[in-house]
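One structure below.
Heads up, one of the protein chains got dropped from this complex, but the rest are sitting where they should.
Each chain carries a letter (A, B and C) given by its place in the written order, and its residues are counted from 1.
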Amino acid sequence: MKVRVRLFAVARELSSCDSLEIELPEGSTIGDLRAAVAKRVPAIQEILPGVMFAIGTSYASNKTPLEPDAEVACIPPVSGG
Amino acid sequence: MKVRVRLFAVARELSSCDSLEIELPEGSTIGDLRAAVAKRVPAIQEILPGVMFAIGTSYASNKTPLEPDAEVACIPPVSGG
Amino acid sequence: MPRSLASRRSAEGRIKRLAWLADSGSLNMVEITSEPIDIPALLAAAGSPRAGAVVLFLGTTREWTEGRRTAWLDYECYDAMALQVLSELEAEARERWQLENCEIVHRVGRVNIGEPSVAIAVSSAHRQSAFEAGQWLIDRLKVVAPIWKKENWSEGGGEWVHPGLNLS
Partner (left out) sequence: MPRSLASRRSAEGRIKRLAWLADSGSLNMVEITSEPIDIPALLAAAGSPRAGAVVLFLGTTREWTEGRRTAWLDYECYDAMALQVLSELEAEARERWQLENCEIVHRVGRVNIGEPSVAIAVSSAHRQSAFEAGQWLIDRLKVVAPIWKKENWSEGGGEWVHPGLNLS
């Protein structure tokens, strides 16, 4: 299945990329996605252990399962305000 | 000696008076003034135990001595804000 | 301690202002005014390139108080003492917290429903100080500043508010 991953802030700048499509086996989780992104984009490998992921507009944990065509966001530590 | 006493809010309204001149013996205190005002203006006698006095722009206690020509203010409980 | 001190009286003699520049170069200002409080001007004065936070408190006139409808409020103050007391509160707030600017404006005369009767603006490098100082200033103002309000009710009549005073 395919999921789309949006990248922001330092992740977007380091990868020179706003958004990725990642192919994963059915039943994959956010944890699997994290590993797949690290492999696909070495430029952000180092920071990935410190980022959160969201599915749609909700934060998700490594155990959260992914649906096909999920819209995922990679959320580095936030600094709004 | 004479002191001037300014009245505010309910004290001003009950007495229909902005300001009083009170004659007191030399060496009188705010406590003496409080008694003199109660005698002079029966309309505010009842509230006088609950008001503060200030000399110039500073709160004073009953024991504070008065100087001749002191400018005193009668300060009912405040409700600014 | 104040480096400059200014007090002015408008043509109508109803606006009084006391402002000073603290030694740090930051602005302290307290004002008693019979005109609507100019909030944008207050916020502009409170801002600073050294401030990461500005907290503004507005005390506004509520329409309903304990089931009774207020038509408007009248505020009265002992002006010289009120300015003095507010200035002392500002000075004490600066001792307690690291502040950039600090401004207090209180209205007198008629204040309509929804309008601010008091505005306090505090800026600081970090937000905790501005929140704490803002809350402390309004708490203290309500206890010590020689200012009084009279509730004028929609049904007619009115009453000076004197907490704890037995008005029979």
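Keep in mind that, in the parts below, contacts are C-beta pairs under 8 Å (C-beta built on N, C-alpha and C of every residue); 3 or more make two chains touch, one makes a residue touch a chain.
Just so it is clear, the model here is predicted, and its values are computed rather than measured.
Taking every chain of the complex into account, the omitted one touches A, C. Those residues of chain A that touch the chain absent from the view are 6, 8-10, 12-13, 46-47, 50-51, 54, 56-59, 73, 75-81.
Chain C residues in contact with the hidden partner, per the touch definition given at the top, are 39-40, 43, 47-64, 113-114, 116, 123, 125, 127, 130-131, 134-135, 138.
Throughout what follows, only the chains that are shown with their structure count from here on.
Chain C has its Cα centroid 50 Å from the Cα centroid of chain A.
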